[in-house]
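Removed: one protein chain of the complex. Kept in place: all other protein chains.
Let's look at chain A:
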Amino acid sequence: MEQLKTIGRELAMGSQGGFGQSKEFLDLVKSIGEARSKAEEDRIVLSEIETLKRRIVEPDIPRRKMKEYIIRLVYVEMLGHDASFGYIHAVKMTHNDNLLLKRTGYLAVTLFLNEDHDLIILIVNTIQKDLKSDNYLIVCAALNVVCKLINEETIPAVLPQVVELLGHSKEAVRKKAIMALHRFYQKSPSSVSHLVSNFRKRLCDNDPGVMGATLCPLFDLITIDVNSYKDLVVSFVSILKQIAERRLPKSYDYHQMPAPFIQIKLLKILALLGSGDKQASEHMYTVVGDIFRKCDSSSNIGNAVLYECISCVSAIYPNAKLLEAAADVIARFLKSDSHNLKYMGIDALGRLIKLSPEVAEQHQLAVIDCLEDPDDTLKRKTFELLYKMTKSSNVEVIVDRMIDYMININDNHYKTEIASRCVELAEQFAPSNHWFIQTMNRVFEHAGDLVKSKVAHNLMRLIAEGFGRRMILQIVESYLRIIGEPKLPSLFLQVICWVLGEYGTADGKFSASYVTGKLCDVADAYSNDEIVKSYAVTALMKLFVFEIAAGRKVDILPECQSLIEELSASHSTDLQQRVYELQAIIGLDAHAVECILPSDASCEDIEIDKNLSFLNDYVQQSLEKGAQPYIPESERSGMLDISNFRSQDQHEASTHGLREVQQAATVPSSSDTGSSEVKLRLDGVQKKWGRPTYSSSAASTSNSSSQNTVYEVTPVDGSSNVNSKAREASYDLKKTQVEISPEKQKLAASLFGGTSKSERRASSTGHKVPKGSSHVLKSTAGSTTDVLVEKTTPVQPPPDLLDLGEPTIKDGPSSVDPFKQLEELLDPTQLGSSANPGIVGSTSAPDIMQLYSDKPASGQSGGFMYPSSSNRSDDNLVSGLANATTDSAHNITAAAHPSQFSKGPNLKDSLEKDALVRQMGVTHQVKIPTYLKIC
């Protein structure tokens, strides 16, 4: 009777369609949905589990009912409860011949089991059978399971069948077989390595869907080994071309775009293949350019393809026209109201900026908008972009912004990342010591527990090696101020303790009792932190030692005394030892302590007498008394291990005497830190900070004599006037377009001012000027952006390339009169020609001293816009340099002469470039209005 009822319900359900469910399930979902608390939900689910446990073992359950039980199990597990009692029933269900039950069983096992589960062995046989089934739907279901549940050991059991299916008559099966093979490759490359050629073969499949599926494994393969697939470049390009020309069946269109997902995959692959390969890239230029033109930018998917084009263009060997097209698309993205497009625009900008840094400048205001956007994702992406374009001129603004943001977020993961970026940027680009210390203090204070300890060690070493006494005094002062604040991060305290121990009393400004008192407070306040305590004890020891060495009487404060006593009974043997050492050392005389802990010598070399010559007498005596003579290692046999151990031991013993907490002391000397594994770029930093530098309030100068000539020539020519007019005009234009707040402009100027400056190491001479100025006149008539593009130049080359440029400068500065240059720079007409009015005041002017430092990148111009008359040839030159050093091929013509940067510019090249630029200027003009129409 009961059964009849069930059947009746089954029939009723059946009339609802294939997927109807019983009332029970409906009630379950409903009651869970109405549950007011997690506890209530848990109770409902637990009772459901009890019901299922009972029901599922009943004999002779109708298959529809059984299917529902399994689905209910899956549902229960999705809600986070254990349904493992039912796994075996799901496995059993896969053996059923009924397609509905089999598919349900397969679905359940893919969700329940992992590839290493014990029950898998019960399914493999069924999978093997099903892969051979006549019904292609069963084959597909089996392939689905294969992807999820076959592990390295079971791959051989199904591999032959899967390979056979690559030639199946149904394209749906071929597609899935390829995916399954791809999955095998991901899990165990070695087991299918002999079958990799199948992917190439399937690329020529008649069905575009199968071809599209093949791109997935090929993308992975090419990522791993680019060179083996260079031969496919032509094929990929021709496929992409066919798709772009709409030669695929209409069914592959998506939102009026021909097979956009396949296009995206292809562009990704081309980006991999064309990276750094000029020849391969040349095949791609036409088709990528076509897609840029044809792509529908009003739909989401069209923009996805456009973004992928930009990624591709910025990855392959650069092509000026494509870069131009990419810049246009970025402009469109950034101007869009959609946050998604802005995000993509910022991301794309980050990619393109490596090749053409001037792009960022065009979009400075858009970037700042994104930075102030309430959308966190967009903000982070923008910080990433800023991180990529940081240089010494804008580092202050960027890092300050980053820290402000860092303080306000709770996400520790991102906090860590942004903190380490701040530290990295500060170390690399710090404009002044004072700023550097303040920045580091802020980072440590707010994210001290998140940064790596290496950062702290680097900082300590930097303070010891790179800073002058005055600076160190400032640091000590700031630390003594901060130390009283509650809840400082452990790592920051370690740095503070070390610095106070090393330099706390060095200048005599603070008394030893004052500093030791502070240190005792720290040890008391952070009594749970043993590392901080050991740093504090070592610092105390050093302070006492310095007092003794200076001939003063050591008076140990009572709280200090009690701390020492308390710690001498500490559970930590390390702390105990430190305290005992401290006690032993204070008892020694001035001469002895000075040998043990010399003042400010943490970076000195420690001389190690490896021969232990001071023991010679002792050895001699022992020998005379009849002791066995020492047999050198090489003359012994079979004792290698022991001797190794011994020599190591010896080495350790000799360095051990120092007992410094940080390893800084053992690092040989400052000069070769660059080659040590520590990432901090001390070589540049140290030179900068090694000598006293004074920031000049005036704008900076540049560093070559030829530059000087340019200055003298331009006013005569009058082109600077023209130029400044052009700028003013362009500025006005901009202003009318958008209402821009002055703060924003200021921020823009401080952020991007740096972009426009670069090594104007131009050796342009008089004969260039007339041509240049005529060009300026033309460009005045041209578009705004044209002018903007003109005055920009590539980013600073990466520091490792700096050495390359060194000789060029060295012969330069002899004839430079910095004061004269200064005067000229302050000339009001020159000032007027600056495009960003806020720039002069807000950017920090690089030091004049930098002129003479051997860091060529510091030959910046403090955000000054130079008259374009010199830019013409500058551009050419600089890109020539860029070609020689970085891969930026801004200019193809110069590529053939990598050494050209030291010579004068080639007249012909510059003519060609002139033409090119003008041509680009025209296309630019055309493109913007079309965009505006779309808007």
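In the analysis below, a contact is a pair of C-beta atoms (placed from the backbone, for glycine too) under 8 Å apart; a residue touches a chain by one contact, two chains touch by 3 or more; residues count from 1.
Here is the rule we use: contacts and distances are computed from a predicted model.
Visitor: Leaving aside the chains on screen, match the unshown one to its UniProt name from "Probable elongation factor 1-gamma 2", "EARP and GARP complex-interacting protein 1", "AP complex subunit sigma" or "65-kDa microtubule-associated protein 3".
Guide: "AP complex subunit sigma"
Visitor: Taking the full complex into account, find the residue in A:V29, A:L46 or A:I121 that is in contact with the omitted chain.
Guide: Here the residue in touch with the unshown chain is A:V29.
Visitor: Kindly state which of the options A:T51, A:Q128 or A:N144 is in contact with the chain not pictured.
Guide: Of the candidates A:T51, A:Q128 or A:N144, A:N144 is in touch with the missing chain.
Visitor: In the whole complex, not just what's shown, which of A:Q128, A:N340 or A:S599 touches the removed chain?
Guide: Here the residue in touch with the unshown chain is A:N340.
Visitor: May I ask which residue of A:L52, A:M179, A:I291 or A:V451 touches the chain that does not appear here?
Guide: A:M179
Visitor: From the list A:L378, A:V395 or A:L567, pick the residue that touches the absent chain.
Guide: Touches the omitted chain: A:L378.
Visitor: What is the set of chain A residues that contact the non-displayed chain in the whole complex?
Guide: Contact residues on chain A toward the absent chain are 7, 10-11, 14, 18-21, 25-26, 29, 32-33, 56-64, 66-67, 71, 74-75, 77-82, 88-89, 92, 95-96, 98-101, 103-104, 107, 111, 114-115, 135, 137, 144, 147-148, 172, 175-176, 179-180, 182-183, 209, 213, 216, 219, 251-252, 254-255, 260-261, 264, 268, 300-301, 303-304, 307-308, 338-340, 342-344, 373-378, 380, 411-414.
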